[in-house]
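Before I ask anything, let me first share the structure, which is written out below as structure tokens.
And then chain A:
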Amino acid sequence: MQALVGIDIEVKAGEFLSLIGPSGCGKTTLLKSIAGLQPVEAGRITIGARAVTGPGGAEASLVFQDFALLPWATALENAEFGLRLRGVPAAERAVAARRALAKVGLAGSFEQAYPSQLSGGMQQRVGLARALAVNPQVLLMDEPFASIDEQTRRILQDDLLRMWSEERKTVVLVTHSMEEAIYLSDRVVVLSPRPGKVHRVFEVPLPRPREALDVRASGEFARLVDELWRILKKMQ
Partner candidate 1 sequence: MKVALLRGASLVAFLALWQWAAWVPVSFNFPTPWATLAALAALLGSGALLQATATSLQSLVLGFGAAIAIGVPLGLAMGVARGFGRVVRVYIDLLIALPTAALIPLVILSFGISIAASAVIVFVFSAPFITMNAYGGVRDTRPRLVEMARTFGASWLQLFGRVVLPSALPMILAGMRLGLSRAFLGLIVAELLLSPFGLGKLIMNSRSMFEHDKMFATVLWTLILSGAALALLAKLEGRMLRWRA
Partner candidate 2 sequence: MKFAAVQEPAFGRGGLAAIGALLAVWEILGRMELTIFVPPASAVAEAWWGLVSTGTLAKAGASSLLSLAKGFVPAAFLGVALGLAMGRFRTVRYLLDGWINALMSAPLSALVPVLIALFGIRDTVVAATVFLFSFFVIVVNTMTGVRGTERSLVEMARAFGASEAALFARVYLPSALPAVMLGLRLGAVQAVKGMVVGEMLISLVGMGERLIYYGNTFLIPELYAVIVSVLLVAILSSTFVQTCERALVRWK
């Protein structure tokens, strides 16, 4: 049984796209395929001009739900990790990593902390900094805030939007949360399960910058969430 069939999506440059759907719809598989971790049997994935043939390309980097930080490395060393693997010299690495950590709000004394000394939210910031430090075209995020408490999650979501509006990277985010999908994205792709197919592509015409406006309180937001819920409910 194939995980995904007939996926034909075009993601615009600088767009914020979410993937949502019930369990078994293959959203994580799709994300990993874009990252090059999962081979594609039929068809192609291209980022920009280049086709994705394997992991570790310069085009995309991944942010994980369980943070996937090296426990024996400091926040700075973790943020440098992608650059280190690419052979970037130490001084340059540190500069880039520090810049990335600053972008995610972790400048200063946090650099020397080990993951065991950091809260979940802070660890994910490090994970995000690591992904940004290699300057990818596409940021892939696999339920990045699922293991984080709601209050921290909201702060992180706003910080993510702030960072995104500055960097204008293309983001593909997998989530279970309808609110998160609507709040963050330009478009939401709803996948249906067994096998995974594109069920609907959902436009989110809410104004930006959403972190500055009180978007969650608006009637439009509630309506969109409700519409998304209806779509998902029918699939259960």
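Definition applied: a contact is a pair of C-beta atoms (placed from the backbone, for glycine too) under 8 Å apart; a residue touches a chain by one contact, two chains touch by 3 or more; residues count from 1.
Regarding candidate selection, all candidates are chains of the complex that A comes from, given by their letters.
All values reported here derive from a predicted model rather than from experimental measurement.
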Touching partner of chain A in this complex, picked from 1 or 2: 1
Contacting residues of chain A [partner candidate 1, same complex]: 35-37, 55-57, 60-62, 64, 66, 68, 70-73, 81-82, 84-86, 114-116, 134
